[in-house]
Structure formats: C-alpha cells, structure tokens
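Shown below is the structure under consideration.
Note that one protein chain of the assembly has been removed; the remaining protein chains are unaltered in position.
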Amino acid sequence: MDDGSGEGAMSTNNGVRSAGTERVWAALDSFKIEVPSWGFANTGTRFGKFMQPAAASTIAQKFADAAEVNRLTGAVPTVALHVLWDLPKGLGSVDEIKGLEAKHGIKSGSINPNLFQEQEYKYGSICNPNPEVRAKALAHLIESVEIGKALGSKDVSMWVSDGSNYPGTQSMRRRVEWMEEILGKTHAALGDEQRMLVEYKPFEPAFYHTDIADWGMALELARRAGPKAKVLVDTGHHYQGTNIEQIVAWLLHLNALGGFHFNDRKYADDDLTLGSIDPYQVFRIFHEMLSAKKDETAGVAFMIDQSHNMKGKMEAMVQTVVAAQEMYAKAALVDQEMLAGLQDECRLVEAEECFRSAFWTDVRPLVREWRTARGLPADPLDSLRTGRYLESITREREAANAGAGSSYA
Amino acid sequence: MDDGSGEGAMSTNNGVRSAGTERVWAALDSFKIEVPSWGFANTGTRFGKFMQPAAASTIAQKFADAAEVNRLTGAVPTVALHVLWDLPKGLGSVDEIKGLEAKHGIKSGSINPNLFQEQEYKYGSICNPNPEVRAKALAHLIESVEIGKALGSKDVSMWVSDGSNYPGTQSMRRRVEWMEEILGKTHAALGDEQRMLVEYKPFEPAFYHTDIADWGMALELARRAGPKAKVLVDTGHHYQGTNIEQIVAWLLHLNALGGFHFNDRKYADDDLTLGSIDPYQVFRIFHEMLSAKKDETAGVAFMIDQSHNMKGKMEAMVQTVVAAQEMYAKAALVDQEMLAGLQDECRLVEAEECFRSAFWTDVRPLVREWRTARGLPADPLDSLRTGRYLESITREREAANAGAGSSYA
Amino acid sequence: MDDGSGEGAMSTNNGVRSAGTERVWAALDSFKIEVPSWGFANTGTRFGKFMQPAAASTIAQKFADAAEVNRLTGAVPTVALHVLWDLPKGLGSVDEIKGLEAKHGIKSGSINPNLFQEQEYKYGSICNPNPEVRAKALAHLIESVEIGKALGSKDVSMWVSDGSNYPGTQSMRRRVEWMEEILGKTHAALGDEQRMLVEYKPFEPAFYHTDIADWGMALELARRAGPKAKVLVDTGHHYQGTNIEQIVAWLLHLNALGGFHFNDRKYADDDLTLGSIDPYQVFRIFHEMLSAKKDETAGVAFMIDQSHNMKGKMEAMVQTVVAAQEMYAKAALVDQEMLAGLQDECRLVEAEECFRSAFWTDVRPLVREWRTARGLPADPLDSLRTGRYLESITREREAANAGAGSSYA
Partner (left out) sequence: MDDGSGEGAMSTNNGVRSAGTERVWAALDSFKIEVPSWGFANTGTRFGKFMQPAAASTIAQKFADAAEVNRLTGAVPTVALHVLWDLPKGLGSVDEIKGLEAKHGIKSGSINPNLFQEQEYKYGSICNPNPEVRAKALAHLIESVEIGKALGSKDVSMWVSDGSNYPGTQSMRRRVEWMEEILGKTHAALGDEQRMLVEYKPFEPAFYHTDIADWGMALELARRAGPKAKVLVDTGHHYQGTNIEQIVAWLLHLNALGGFHFNDRKYADDDLTLGSIDPYQVFRIFHEMLSAKKDETAGVAFMIDQSHNMKGKMEAMVQTVVAAQEMYAKAALVDQEMLAGLQDECRLVEAEECFRSAFWTDVRPLVREWRTARGLPADPLDSLRTGRYLESITREREAANAGAGSSYA
C-alpha cells in the first residue's frame, strides 16, 4: 500500500480507483521493454551448452518468438539485434529484417555490434595495440550505425569486451586514448535520431582489467564521444555490494542515462532472469526512475539482456517481462509526496515502511485486471503453456537443435 | 499465494480457511524470537556513537524494553544477556535478573560471554598464545555457564572474536588446538539442559584471519567440544554472495544447527535490521526451516543480533520482530508438496513461481487478523508510536544519555 | 632472508651454504606439480575461443607437451587426464595412454571424470532428481575409478558441477542425500592405493546454488564417503576475501587435505596463471604446507588447473611451474623456529617482517643455481623460446587448429 500504514489493501473494487491504482495503470500503459534476439537462441557457459529443442536459430525465428512475447504481454514492441548473428550480410540483411518487422508487427530495437568474436580481437578490438585491428573494429561500428539508420533504429549499444588478463601485459593508459578516438569517429557517423549507448562491465571475458570497467569510465567516454552518447547500465555488471540504484540516480542527475540491460546475478555476471535473486533491488531501481523528473527519464531504454541456458527460452522471457511489469507496478505505488516528507524529517522507520509497503503490496490482481482491460491474456505464462505456439516451434525446430553443445574439449 | 497460480488472493474471509491460511496461523503461533539486551543500548561505529535519549543503559531498562516489544508482538519471550554488560557482578547479578524476569514476564535467553573487550584480549582470548590469558577466558566461560544454569537459560552463545590482522603474525594452526582445549572444558561444565552455540564470522574485529571464520570451522569445533555444542548462524557473517540458506540446509541435515543471529547487511557485517536489504533471502532461510523435518529444527533458536545506531531502538526492534513474523508467514505459505513435485520433474519456472508466489503474497492483512485474534495490537509499530511507553522512557532517560558519543579521537 | 633482519642477502656463494639455502634446495628437490592435459588444448570463455596454432588436440600431443614442460623444469612427473576428452574409449583407451607414458617418461596423474558436458546433465549429474541420470553418472565414476586402477593412478578428482540457477527450483536438501549415496558407492569401488578427491566451488556453472559449494560441504561428503576420500582445494574457487591458507591449515589439522588445483583469479573463477594476481597468497599457502607436520602433508597433491586462452599454452604452463617453484622456494626460506618464537610473544611487526622477508628475497638466482646443478635449463622460459619444440608443434598443428572458435551464436 502506498500510504505507509502497512494496510496492504488495494482498493480496486470500490468504484473509485485509489491514487495508487491510477499510478499503476499509467505505469503499465507506458512500460515497454526490449527483448534480445539472442535470448531465444541456444547459449551456455564455458563448460558447454544445453540444447533446447524450441530454441531459435534464424532471425526469422527470433522475430517470431519476440512477437509472441509481445502478444502475450503487450510490452515488447522491439527486439534487439546482434549484427553478426542476425544480420550476417550486414546492410545486405536489412531488407529481410524489414520484412520480418512488417510480418510480426514489432520493430527492430537496439543494434548490437560484435567486437569479441573474431580471432583478430584476441588482444582487443577498439583498444587493440594493432591499428589494423582497430580499423576493422571501427568499420564494423560504422556499419552498425548504418544498419541502425537503415532500420530506423534509435540505439547502437556498445559493449566493448576489451581488456587484459594479467598485470603489466597491456598499457591501460594508451588503450583509453585509442578508445576515445574510435568512439569519437563512431559518434560522428550517427544520424540525427541515433544514439550511442556505452556499456560498462568490471570483468569477463577480460579478467584483470576491462577497458570500460565502471560507470565513471563509460560516462567519460560517452561525453568525450559527443552529445548523442549515453551510458548503458547492465544490472549484472557491478561489483558485489554496489548500490546500483545510486548509480542510476547519478546518471539521471547528469542527464547521461541511456538505458538498461536487465538481468540478475548472485556472484558474477550470470545473466539470470530479472529479479530472480534480488527482487527488492529491481524495485529500488524502478523507484529511482519513477521519482526522477520526466525530462531526465525521457528516452531511457529498458532492455532485457539474459541468456537462459536452463529455463525454457520462451518461458523465461515471458516470465521476465511479467516480473518487470509487476516490479514497475510496485514502484508506481510508492507515494512520492509522503515519502519525500518523511525523508525530509528523517523519520527513518516511517519512510522505510512507506517505501517498502509498496513492495509488499501484491500487485498481481491489479496487473491481471489491467491486462484484461487492455485485451491481453490475464496470465501470460499460463497462456504460453496452454497455447499452441510453444508446441509448434518445438516440433518445427527440434531436429535442427539436436546435437551436442559442448564448447570445451 | 500457495498454489503457484499467481492469483495472489488469500481466502481468509470466505468462511473456510485455506490450507495456506492454516499454515500461517500455526506458524505465527509457534514463532518466537529473542531480542538482545544490547539492542536497546547506545552503540555506534568506530567513528562514533549517536546517542538516543530513550536508549537503555541498565539491565532493568533493557528488560523493560524487551517486555514492551513482547507486549506489542507476542513473539518475544526471552531477552539475550551479555555477561559483562548485564551481569556486572557475574553470578552475583543473578538475583537481580530473576527479579526482572518476574516483574516483566519474560525470561533470560541466551548468555553471551564477552571475550573481546578487556585489554588482555588484545592478541586473542581462547586463542591467545599466553596461557594466562586463555585461563582467564576459560574462567569467564565457565562463569557464563554457571550463570546460565542459575538462570535456567538454555544457551551459551559463543562469539570468539579472536584472530589476527597480518599474515605471519600468528600461527593459525596452533590457535586451533588452544580453542579445542578450552571449548572442550567449557562443554564439560554444561548442565544437562544447556547447550553451547559456536558462532562464526569471517572478519571484524580481526582483519586478516578470524579463528572461527566459517561454518565448517564452527562445526568442527562444536563436534570436538561435544554433543551439546551446535553451530550458530549469524546471517550477517558471510562473504558476499554466500548462499546462506544452503548452509542452513546442510546444518539441519547434519543435525548441527543451534540457532540464528538475525540481521541484514549490504557489504560487511553491518547489523542492519532483518530483511531491510535482502528480504527474499530471509524468506529462503525460513523456507529451509519450514521444509525440514521437525526433529531437525527442534531447538533451533531464533535470535536478533542488531545494533541500531540510526533508527530508534524500540522502533527498530518492533519493526524487526514484525518483519520476521511476516517473512515467516510468507514462508509458511509455500505449498511444500506441490513444490517438491515440480522440483522432481525439473519444471524450473513453475517451481520458481510456486515458490515465490508465497513471497509475493501480501500477508499483512492475514498477520493483522491473527494479531487481533490473539489479543495483540493489530499494528505493533503504530501502537508503539501512539502508546505512552516510548514517551515515558524518553523523558526518564534523556538526561543520562546526553553527552558526546565519539569513540575515535 | 630468513633471519628477519631485512638484509635480503642470500649467501650462496660464500663457500658455506646458509640454512635457508639448504631448505630451498631440499624444497626444490621435493617439489612436484601435475599439469592438466586440458591446459594444452584450446579453450575459451562463454563468448568464444581464441584458437592457438600450437594447441594440442589429441592425447598424444598433450602428453608430448607435458613431457616438454617436465624436461624444462624437472618438476612435472605426471599429467592429469580428463576421461571424456583424453580416453574417449574409456578403459579401451588405457593401452594408448600406457604407450604414451612409456614414450614420454611421464605418468598419468589424477583421473578427472566429466559430469557436466552431456545433455542429460542439464539438471545435474549425481544430484539429478532423475534416478536414471544419477545411475549414468555413477557408472561414469566407476569407470573412472577402473581407469585409475588400470593406469596405476592414485587420485580420482571429483568436480561435481551440479547446482541450480534459481531459488526454489530444486531441493538443496534432497540433493545432498543423492550425492552421499553415489559418492559412497564410488568410494567402495576404489582400490587400495586409490583416493577420491572432492572438489568444491561456490558458483559456475551453477549460479544460485552449487551442490558442493565450500570446503565444509566437501569435507562432510568426503568423510561420509569413506577414509580414502579427501578434500581438493582449487585456489580459484572461493568467495572474494576468503582466507584460503586458513582453510588449508584446517584441512591439514583434520588430516583431510587431498590436494590442490592451482590457479589465480581476480573476481570470479578465472583460471589465471598461479600467482599472477596475488603472489603473496601463494606464498602463504605454501607456508602452511611447509610449517605443517610431515605426516599431515604426505600425499597432498599439487596440481595445476588453468586454461590459458590468451597466453601461449606451453609458455603459460612453463611460466606457471617456474612461478610455483619460486614461491615454494620463498616459503622454504621462512625461519620457522624464529617465527614461532615471535608469534608466541606477539611481537607482531617482527613476526611479520620475519615472514615476509622470505617473500621479499629474490630467489631467482638460487633457483637458477639449483637448476644448473640438477642438469636442467637455467631459464626454462628462455629455453622454451629458443628451443625447437614450440616451433615444431606450431608447424605441425596449425592447420588443424585453424577455424573460428566462437561458441556463442
């Protein structure tokens, strides 16, 4: 409940909707989240992949899956694309993507260049001491920008996996300068409506130093690149104990938050489903978004970045979107005005109870009501299970997905 | 909801109670948690103390405060005692304590020796290379056991803060042997009904090595000491990322869990209020308790070990007990049978939804109903605020509590 | 220097060897470390593999590489085998291995079953709720034991990667019982000279709970299995901040340490080269070994478990063995008697200086001298670079190793 009283009642059925309920409906109406194309494909750990019969392997299949998630939840208008995997012909693949957009009624979302997979990138891509490799990486970035333009996509999401594994083996300093140069050139290529989102990650696949290791580094690089560059916060990419919502608050304050990659983790960067380990943290992050000024949060992109190697692909993705909607609804229940007053007076326990009363409120009936009113399935996971889509793609794809998945030996 | 359907409805008002509701009431009826006497006194960090006017400084005041928490929540039949602070005359203070028990209707709980405060313990107490210091520590432990006997208290809670700050400065190996000897002698002094609870802590106040650093060490020492020795799990005393509920599961399996010290933390050992940072973890720990066999959990003591230097002492303690009751009620909602079935079939998403559906259910209305039925205040925090107790102790104690609290300069 | 004086001089050239020098030579003569066959093969992260032209792909190549490391360092009499990768025909591959032993003059070391790679193990191997999968896993373990017998190998190294990714999806408790049963049956199959080493790991590839997560769990399982089961400490498998040398001290005290898997890490389990991130920790671990009683350390196996996806395979392995020898030599320099005296008197700074004076001593000239006296190359890394082996295997293998290494898309 949003009155801090610990009542927990949600007055949705007494004729007049409460202010909290109004906020929840407005929040749900506005809530959109992007799914990643690679979230529907088989992935694994360094110890191997477990192959799922219904996993998608073509971009057509990934579009279809994403569209089904959108049909079930009403919150997924876009799908993130991975250049190397989804547009194997680069710009030459754009027409195929446009066809899929038209067919499925969802659009291309962020464009994700790949700077980690090719053998040349062993010692880095845009930070590689070899200028030829850096040139190759820049060319790929520029092509990614052009793909974004051709698709009318807004964001190029930059994850630079560069780094080093051992002290002394690379000059962290000189690599900063190389990055600055290439990000600047990439920024220069952006169209008027495009943005560059700079992601940070403290480790993996680099284990001693990662060239863009934290939000401070990402922010500096984004600023140096230009005004269309913003910071991308991946919730799994932080040290243990980091207060992520505080980083969000700072980035909003600095007008530098571009978007989120959502997932959860317990130890390292485990790409678990959103809120599966620490749901209270998700609530707190959404609270920072909802308590900020409108102009600060305009344009902040919500994106899922998860790889479900144990859960069913479709099941996990629907579950994630539903969880995100519910957490967002909870955060919308916080009575901002009352909370601010209690904070001002340092009435700590009352402020905390006001805050987490919203978290404790069971929003599921309310979200179900909203779904029904919007013509959506009341229970998306149940609809997925009882519907025909899953069965049908399992049948169609299982032959292609048979075969061992180990990547180790 | 306990049916995994995501409904979230709690049928408490339709004439027939659901199975989930029955479990919640039974859980609440059985739920008891001990409060620490030192939770009502002024404490701080190494940078200083912030003095609260209503803080307790005498054992009489601490008993009174604990009794008030019990009056408000119905769940606090005992108060943990700290030998050095609460029984300054050792056995000679027992009569005073018995008088307070009679006066306030609550009993003495665990007896907590103090092996860290005196100057002799600079290099350790029961692990000190100096045999005279070890003898002094042993004598204090024996006296603590005798105090427990005299008070009819069941548990002696052993927190051994010994350790070292720098590699090479002490022999970790020899110190193990000294511990074993003294814990064995202490165990030998225990009465038939007494237990010794061995606590572990990875660091603080020792910063390089702590002699009892993890549950494995505590378990070995408990076993070596004897059958009345069990392990005490302080939820704040773990490395970042540790799966505490798994340790609980193992200790239950080994019939070696003696009890809990509850608190929460974000980084180090911060003694924050239970569930304030990671409420889902508390739920998972309670789930392990509730899903274990009855004989494994018999005798497991729930104790709060918190120091609230920012929140009001009474307010924080009532809030903590209420939070514990609510989490326990949520854990009681889990449909164990359904869950086990889904786990057996590795239906991961369904099992997870079944599990966390209980967490998402808003149990506050149900707990309020239970409180009223049991003749307890429906809203303990509200009763504390509107009642006279807090005002009265503030007035009585504030003169004594004035004065600076810094401990640093 | 071992006299605590901070002199730093190593009197190796003044006619009479110092006591420290004697200890170093004795330590180097006794120091043996096993290399893993998989350390010579191409590996990677979940984001892809970088292929090395000289990487080994057959067991014959791995034996040849290990033998070359032994030729250069004189410290590698055995190579660890991975059943699935190195003995694809199981017992049927034993003759081939014996032929390689004879050809290369090194022996088979620990036998490593594989419980993580096959699709059946998606939800666990020996902890899988499905009894058929557990039976398959047991059969593989028994075959691994038989392979060990046939090869005259002493240790079966058990890494059980089982676990779960999400709270509530599996019963941690029941899985313990399944493990106990299978480990007991495996132990029963061991020959008189065989041992079972139980490894622990807090996470990866399982991300919420790993069934054998810490040394306490490994120890309980080893004891339950039987007297030939011991604990295997992988230095990379601990939470941040864990005092690994203390765990070593405890396992030695309990006569339960079976061996080590050496590697280093900065964040997670990164399999970096030994001592590359925290060399002082390696020194402290070796110090615990060297300061323990002889019967406690008898039979403790030193094994490398590293995957070098950036450094050259051969180069990294030689570098690792050399680093291990140097650290061991440093630890041998500690004057145990003087140190114990200072520890007893709690002369902290002097004890610390006595201890780390050994660490600060540059043992490289001394180790070089020892190498020459033993007929080994004075500088193994230099010999590797200037010798023909590396060039020759690069030429022979590069065709087979060409091709992309990504495992993600």
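Going by the order they are written in, the chains are A, B and C; count residues from 1 in each one.
Convention: a residue touches a chain if its C-beta (ideal position, glycine included) is under 8 Å from a C-beta of that chain, and two chains touch if they have at least 3 such contacts.
If you're wondering where the values come from, they're calculated on a predicted model, not measured in any experiment.
A.B. asks: What shown chains does the left-out chain touch?
C.D. replies: If we consider the entire complex, the absent chain touches A, B, C.
A.B. asks: Among A:284, A:313, A:330 or A:371, which one touches the chain that has been omitted from the display?
C.D. replies: Residue touching the absent chain, from the options given: A:284.
A.B. asks: Decide which residue listed in A:137, A:316, A:339 or A:381 touches the omitted chain of the complex.
C.D. replies: Answering carefully, the residue with contact to the hidden chain is A:339.
A.B. asks: Contacts of subunit A with the missing chain: which residues?
C.D. replies: 122-123, 129-130, 164-174, 176-177, 202-203, 208-209, 213-217, 219-220, 239-243, 245-247, 249-250, 252-254, 280, 284, 287-288, 291-292, 339-340, 343-346, 348, 351-352, 354-356
A.B. asks: I need the residue numbers on subunit B that touch the omitted chain, in ascending order.
C.D. replies: Touching the chain left out of view, subunit B contributes residues 38, 41, 43-51, 82, 84-85, 116-119, 122-123, 161, 164-167, 202-205, 207-208, 240, 265-268, 270, 272-273, 276-277, 310-311, 404-409.
A.B. asks: May I ask you to list the residues on subunit C that touch the chain which is not drawn?
C.D. replies: With respect to the unshown chain, the touching residues of subunit C are 5-9, 240-241, 243, 266-267, 276-280, 310-312, 315-316, 319, 326, 348-349, 352-353, 356, 359-362, 364-365, 379, 381-382.
What we mean here is this: only the chains that are shown with their structure count from here on.
A.B. asks: When the centre of a chain is set as the mean of its C-alpha atoms, what distance in Å lies between subunit B and subunit C?
C.D. replies: Computed value for the inter-centroid distance: 40 Å.
A.B. asks: Mind pulling the residue numbers of subunit C that touch at least two other chains?
C.D. replies: Those would be 122-123, 164-167, 202-203, 208, 240.
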